[in-house]
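First the structure, in the form of structure tokens, and then the observations on it.
All protein chains but one are shown at their positions in the complex.
And now, subunit A:
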Amino acid sequence: MSAPAENASSREAGAAEESPPSLAALLLDPSFWADWASVVGLIGLVIVFGIAQPVFLSVANLQALLLAAAILVVLSIGQTFVVATAGIDLSLAAAVMLGAIILGLVDAAGYGIFLACVLAVAATSAVGFLNGVLITAGRIPDFVVTLGTLSGVTGLGLILSGGEPIMVGSTFLLRLASGSFGPFGYPVWVAISAVLVAHIALYHTRFGVHLLATGGQVESASALGIHTNRVKIAAYTISGFCAGIAALLLVARIGSAEPQINTSLLLNSVAAVVLGGVSLFGGRASILGPAIGALMLTALVNGLTLLSVSAFYQPLAVGAIVVLAALIMRYKK
């Protein structure tokens, strides 16, 4: 395709493409730092906290850290699918709350914990589906729709629960929260499975390619016959589904369904996605990146707590890190 004069140079470029670049060149490339921000950040935090407070590296603390990270990992995966389509799901934490409350109510009504879990996940998936339909059929920006459902779903949760927490004394959930298999607790295994399934869906299925195409250039994608609206609705439904799984883990962890939104879950899910090198403009995503981003944010909170830094400083630290990651992303292009 190229002219003869260009051939040589393009072949050289091709050769460079195939062989791995030198370490020095890699370290000078901003896109390396952007792609691996969460890994670099996590390693940095582990070193700093490990030196400042050796307890940080104890097996017990690391296990606790992973347990605490599981919910955020699952939510970040959901958020990743939405952000990959160039959208954003602001209703994620509200959906978690709704799922928890439905779980609590169905369980309290005596229908059994399994039906309660199924209905909770169904409800949050329905919230995601509704988001997707409103965005595509209603042609309303993602931001506005999910802001609306954030408020609507919060209200629904308050109405259903009457504003009161619901105790969930299920042995199944208790075992889910406290049991373990091998080195990890069950919630960690849930998160690991979610990472695996999401990774396969994103990289090894037609849906994954169509998702990235929809996020990359929606008009081109639909010109090629991709049903971009269906892809978007699916992404939001996946996000809702993840919120449901997170709701199960949350209720299992705290033993009750609280009619309260944990806003830091929402903000941290977006933060983990950004740290994971996922483009907020869509079309570029990974699953491992946001998962490690979620791990890193949890490690930050865990480490600061061990160092007896006031909890008030934690949001500040998270904010600073996210803005820094976003700045590195800027230099990528």
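The definition used in the following text is that a contact is a pair of C-beta atoms (placed from the backbone, for glycine too) under 8 Å apart; a residue touches a chain by one contact, two chains touch by 3 or more; residues count from 1.
In this text, contacts and distances are computed from a predicted model.
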Ask   = Of the candidate names "ABC transporter ATP-binding protein", "Cytochrome bc1 complex Rieske iron-sulfur subunit", "Ferredoxin-NADP reductase" or "Glycine cleavage system H protein", which one corresponds to the UniProt protein name of the undepicted chain?
value = "ABC transporter ATP-binding protein"
Request  = Could you tell me which of A:139, A:206 or A:330 touches the chain that is not displayed?
outcome  = A:206
Request  = Consider the whole complex, including the chain that is not shown, and state which of A:65, A:97 or A:226 touches that chain.
outcome  = A:226
Request  = Touching the hidden chain in the full complex, which residues of subunit A are there? Just list them.
outcome  = 1-3, 6-7, 10-11, 13-14, 17-18, 200, 203-206, 208-210, 212-213, 215-217, 219-221, 223-226, 279, 283-284
